[in-house]
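Here's the structure we're looking at; comments come further down.
Excerpt of the complex: some chains, original placement.
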């Protein structure tokens, strides 16, 4: 049975319950002392540190400024991944020839970690914005491409056939049929990709380190300040969740439109 | 019903033929790539070897790691360690991730309960877990396994989840009418219906496992392909980094081929 | 015992900010082991009615009861043949038909026997191991019908089940359905757009009016059929030649045409 | 003539002792006095710093001795001076729990696992210490990890022995009670820090390199003369780089890490009687790097260490005076 929709209040209640569970788990683990406080600070410690970081600079910047410079790099790399990944995925699904050229290379290269490219990124771009953007791009690109490609490939043939029968060429077939049909899968890909792009940030910030949440976390780790590291994680978590929430909203709007 | 028609004439090839087909295609792509690489570096000197290693330099590095070793082990030892680690982390996280994704997809209550934690923990880089992994699990394989697990978990969950949500409503209704519940509902309706999407997720999880390996092997690796990359980066030994990259890429590619084979077996109703 | 009751049922859909009344004040009682056919113009809400009886949709007003129980969810006591047949693409013909039987805990041997029987009956022999995508449209629909019949349910809900069948198969199916209905009478709600099919099969024919859909008229066929002993006639063509049949068909056809109204000229 | 300032791209790593002069000189506005306008780029480690030289992201700077040698081999980076002698702060550390045992009986290190960032100055110091204890590399098992991971492991009990450098050494001492067992100095080796310049840049702009060196030297001269003020600036500089250590450790930086005045630099670089002292130090480093497999052949030290720029500072009376000024 299609899972029944829940009322808004019920939904909020359950979500709150889930969040409370997470906090409880953390508190119990921290209080139990199984892990020394240096390594698992209490929620309170972390929140205090988080607040402190917003007005007291650490590693040269306040938390929000670190976040801002990270976001800038992320936006660049992610936008590039989307701009290349979606069209390429659709083209690969529509034209066999492109698929045959791109797929083998891509299938191999995507297994190389974005941070493994750090040395090359540093060699090619030095301190320029290109290095971090390349790293984030490498992280964010594969899920966009794969989900677009597979989503497009698994589009019910009858739609593709209908569009061909109605005289639509490659352009309209791709943009008006394949793309909307694959959209649910593409959005799933975007969600994963945003997550991975955001994660590659730490790697990206290994190249030019004077700002960014990744930099802040590395510094916090070296300074044995787990609260700082966790503040960074929370900041990343919040921003990442916000991006994800945006994408999920898109996903739901689409589901509703199609009566799913 | 119309999706069948496209490939109908050829019929599903045998696994071996498919493998050989994609292998030969890949080989020709690799050949072309090798040539372009050679032409750009050794051939014309367009790209200086400061920026990118040439094939000859890479060959030398390859010989070095093959016979003398690099990063405290020889090539095959690195490969074996990494493949074992990735397989373990991937298998554990994929099975749990798919299960959670399916559960979230099938019940809005579970979705609402799990979402806060999931959404929040998800964007945290695997790298960021390393200090905690060290503290919790020490320097052994379990710490590395944990980092790989965390990374591979997410794509499995998301794709399984959306796979369930994409199943045609009439099919779910039909199974409700036929009173199919519990384990049978999962095995015969939800899982097969979500399978294409689940496999998309598994592919991404496999990739995440490999890409996280480099990070994971910061947790004190005795051997492993991530170790080649880390050490190569510390030594600015670009040719060796490339050897590491090619090794990782080949391993990942081969594992994907295997996954593709499983996928075709698992979905006999699809015209491939 | 199995009855279906629609008590003042209404259904409103929301399209953006507009709301749109599809059904209003539908009252209908299907007696135990009664065969009721619904005819009505396209879009008048027939499928919606059936989905509510199936428990796949909830009424916005009133309620639907089966055996006096208000329906809230689907159940195996009511088998459904959908307008779009909803076969599982990942199951073979055999597995699709077998699927619902498992929930009924039918012994394995009887299972096999029943499935084989319906596969033969539906002319699907030789296709047991084919997947739905390898079948023609008509064959797929036959599988969907077999999947419902094989359950031998108390209530059978059928939404234009013979729509995609060729004429011959259709006649065979209708005759089979009549035979089943008479031999093991059960409660059937049957949607069709073919008036003669409705008259041939049903005890009563419900004519629905267009938007907002409601029950326009209910025509009793059973009393005439029993009076004229149609069931004794060997085949459908003979029934259709009966003057009473022709009269009923004309009457219902006229009612329908009245509902047709605007739109298609 | 403030409008005529020449831009020079300077690279360093944050929160390190030898980078302090850049901070001080900037605060004091000394760059402009020699006609330079520095543009800084900061790197988390020597490796990306060297790699960025390939795209001309910087012209001059300071770095560790290992990256300096690597930088020459890969990208033709020249070593033009000494930043400091960090032999005392590249050290083998023991965790709080294990320290007692190893202090009492260093021989018990045999068979243990040591966490090091391989092919680093820390690694170099650890190997010197092992030699001092009469052990060889094969007597212990070495694990390669980044400094941050080593800190986590050492302080959580995940590891007992590790090679670290300052200020990481202070972090584990202060916050996890770790103990320094043996430094590079104890092991009898010198771990220098290098002042570097991109090869082609140095050749084309010898004047700017000399000015850069003069500014760097002046900062040290001033700091040694004004210790109190220097410590305060150091704290600010470290905090800016995300490192918080207490005053004791800051004092220790000055106490344990000698720096070199102009005359001392020239003396260490003097090749009039064969190889210079500095040649010897770097040769040892290069030899060690060959041992780790980082490089195939150790380069001759005179290929990358050039005293010409230091001499240039000395030859120019104005610059010489500038470099030695203590105010």
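A, B, C and D label the chains in the order they appear, each numbered from 1.
FYI, a residue touches a chain if its C-beta (ideal position, glycine included) is under 8 Å from a C-beta of that chain, and two chains touch if they have at least 3 such contacts.
Here the structure is a predicted model, which is why all the values come from computation and not from measurement.
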- Expressed as a composition formula with the shown labels, how is the entire complex in this file built up? A x1, B x1, C x2, D x1
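The rule we apply is simple: only the chains that are shown with their structure count from here on.
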- Note on the structure: By Cα centroid distance, the chain farthest from chain B is C
- Note on the structure: Two candidates, A-D and B-D; the one with more touching C-beta pairs is A-D
- State, to the nearest whole Å, the distance from the C-alpha centre of chain B to the C-alpha centre of chain D. 40
- What is the distance in Å between the mean C-alpha positions of chain B and chain C? 49
- Quick one: which residues in chain D touch 2 or more of the other chains? 47, 51, 54, 148, 152, 156
- Note on the structure: Check: chain B positions touching at least 2 other chains come out as 1-4, 50-51, 131, 135, 173, 175-176, 233, 236, 238
- Note on the structure: Within the complex, chain B is touched by chain D residues 47, 50-51, 54, 70-71, 74-75, 115, 117-120, 141-146, 148-149, 152-153, 156, 158-159, 292-295
- Query: Along chain A, where are the residues that touch chain B in the complex?
  - Reply: 1-6, 10-11, 14-19, 21-22, 35-36, 39-40, 100-101, 104-105, 107-116, 118-120, 123-124, 139, 142-143, 146-147, 150-151, 154, 156-158, 161, 184-185, 188, 191-192, 194-196, 198-203, 214, 217, 221, 226, 229, 232-233, 236-241, 243-245, 251, 255, 259-260
- Note on the structure: As the complex stands, chain B meets chain A at residues 1-6, 22, 25-26, 29-30, 33, 50-52, 105-109, 111-117, 119-128, 131-132, 135-136, 154-155, 158-159, 162, 165-166, 169, 172-173, 175-176, 196-197, 200, 203-204, 207-208, 210-215, 226, 229, 232-233, 236, 238, 241, 244-245, 248-253, 256
